[in-house]
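Only one protein chain is missing from this complex, and each of the others stays in its spot.
And then chain A:
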């Protein structure tokens, strides 16, 4: 008998041929390398006054300098770190909460589902940005980790709803009953029987939450509610706006962070579309 490709091998086969997925991966990968390696190569901090004030990109300072003579490239690579950190922590936390709530509500059903659904809907209709504004202003949240925490705690509802719906349809399958007849405990049934059937879905959920967290963090930073210590792409935009970089024609100050955020989030969304094609045979380009 010839070896029929398994689902996993088949997914890999299509993943390696999917242009959207590969292009997205390359873009995110390049920024990730810059975030990891950049600060190791540049031997001064992002807020150190190292060069001439307000000078355009040159051989010495590739991305130019700010009004105060800080290196924009140094700020950019350190800022990328903050962006990835917020994406991973915020998106990861939201994904975990969404999965716990979604799996529990979808599998248990009944009263548990009603209560969790109610909580989910309440958080869903809260204008997350406004809540974050209040929390940030009131508590004076001033570190990247805490910012990621609050973003994670407010952006999970749609993920929970989507996972709940998927779980609902999977739990009525006979293999779930068979696992119950084998004495497998509920948590293990969810982990070993239901979750693997929607692994692609969970992966895409995380990617979307990652992109969403990056955008929310950038918005908060831009309107001046970002972390007080450290640097992020949103804070760079905020600073450039505060010191009238646009009016002064200092394009090198705000273009890199703006383009960076756009490229990362855009690449993640393109990756998501590509993954959709990999996992869903109906969408594959033949």
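One rule holds for everything that comes next: a contact is a pair of C-beta atoms (placed from the backbone, for glycine too) under 8 Å apart; a residue touches a chain by one contact, two chains touch by 3 or more; residues count from 1.
To be clear about the criterion, contacts and distances are computed from a predicted model.
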Looking at UniProt, which of "Heme/copper-type cytochrome/quinol oxidase, subunit 3", "Peptide ABC transporter", "Carbon-monoxide dehydrogenase large subunit" or "Oxidoreductase" names the chain that isn't shown?
"Peptide ABC transporter"
Looking at the full complex, which residue from A:56, A:145 or A:196 touches the chain that isn't shown here?
A:196
Of A:53, A:178 or A:246, the one touching the omitted chain in the full complex
A:178
Just the residue numbers, please: which parts of chain A touch the chain that's not shown?
4, 6-8, 173-175, 177-184, 193, 196-197
